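The complex appears here without one of its protein chains, the remainder shown in place.
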Amino acid sequence: MRLFSGQRAWVLQRVTALILIAGLIWGSALLLFSGPISYAQWKSFFAGGHGATLALLCFAATCLHGWIGVRDVILDYVPQRIPRLALLSLIAVLLLASTIRLGLVIAAQVSR
Amino acid sequence: MHLQIYRYSPDDGQPPRMQDYRITPDPADRKLLDVLIRIKTIDDSLSFRRSCREGVCGSDALNINGRNGLACLTPIEGLREPVLIRPLPGLPVIRDLVVDMTQFFAHYHEIKPYLINDTALPERERLQTPEQRERLDGLYECILCACCSTFCPSFWWNPSKFIGPAGLLQAYRFIVDSRDTATAERLDYLDDVYKLYRCRTIMNCTEVCPKGLSPSHAIEQIRRALLDRSM
Partner (left out) sequence: MRPPVASRPRFLNLFRISYPIGAIASIAHRISGLLLLVSLPALVNGLDYSLQSESNFLTLRTWLASPWATTILAFAAWGLVHHLSAGMRHLLMDAGIGTALLQARRSARAVILLGLLAAVAILLKGLL
């Protein structure tokens, strides 16, 4: 699969990692400095625009980072070609579905 | 001294087993290899490789108390007993502690461990500055004992496709040699999800190298070189 050649996958994993580190720092800072959150605050964060977009971006980065990581695990422990392909495709679909679902959940907040 | 040694013979149809040995070392016996050779006097059916007895040939690489090392460099003083001696992990066992190194050497050969330079031959030798020569330090000293590669989990899971720390260290030795002109081809060859990129920087290799080398560092440098040239 030339799409995820050795170097490309390795670089993508590092790049998404950096995005996620930044995202986690930002998210933790938000939570730490806001104190107990009310339902109204929670909803407005995801209806906002910036916060929601960044959250979705981070989630997508997590899915990509996670897929590349689990691919390494599968390449190590699952030697047969067909189970490999099946597992990698299944996980890709599940992650993509999760990301789309998150997008729809956020979109529902924004449109309200 | 109490030892438990892995025994296997292809002739008796039995699965591998651990055999107990109790032996009194001579005061002059300082290293594990001395004890193994002494054991041959009470049981000469025990098979193991050995040659230089001074840590330069790499023949007597074994798994000692769970960790790879050279028997001739492992002091018996302080060794936890019973001493558990097994062959190098992951490689096919021919007999007792003797393993089939074919896969290991195949990876060494595939990285072309020789100088490639088709420019005009110099009158005497291809010169190097002291700084250029220094870059080979920590790479040329490898004795191909296989302690590193056979202690690497990534090599356990993909022994035929992952080159392994020893092969990659030697690949880097030639990549970084100023007299070699095939750098681009060497890097191209390694740029592969299996050959190089199975390495997870677990660093088991550097932990067990009896010569104190760092294959993990060499592998990092190869990744750096690949990254640099793609930018």
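What to note about this one:
Letters are used for the chains, namely A and B, taken in the order the chains are written, and counting of residues starts over at 1 for each.
Keep in mind that, in the parts below, a contact is a pair of C-beta atoms (placed from the backbone, for glycine too) under 8 Å apart; a residue touches a chain by one contact, two chains touch by 3 or more.
Bear in mind the structure is a predicted one, so any value in this text is a computation, not a measurement.
Residue B:63 is the one among B:63, B:149 or B:170 that touches the chain missing from this view.
Of A:17, A:54, A:78 or A:92, it is A:17 that touches the chain left out of the display. Touching residues on chain B toward the chain that is not drawn are 6, 8, 10-11, 13, 15-16, 63, 65-67, 84, 86-94, 100, 151, 153, 156, 200-204, 206-207, 214, 216-217, 220, 223-224. Mapped onto chain A, the interface with the missing chain covers residues 14, 17-18, 21, 24, 39, 42-43, 46, 59, 62-63, 66, 69-70, 73, 94-95, 98, 101-102, 105, 108-109.
Rule of thumb we're sticking to: only the chains that are shown with their structure count from here on.
Separation between the centroids of chain A and chain B, computed from CA atoms only, is 40 Å.
Against chain B, in their complex, chain A makes its touches with residues 4-7, 9-11, 72, 75-77.
On the chain B side of its complex with chain A, the touching residues are 153-154, 157-158, 191-198, 200, 223, 226-227, 230.
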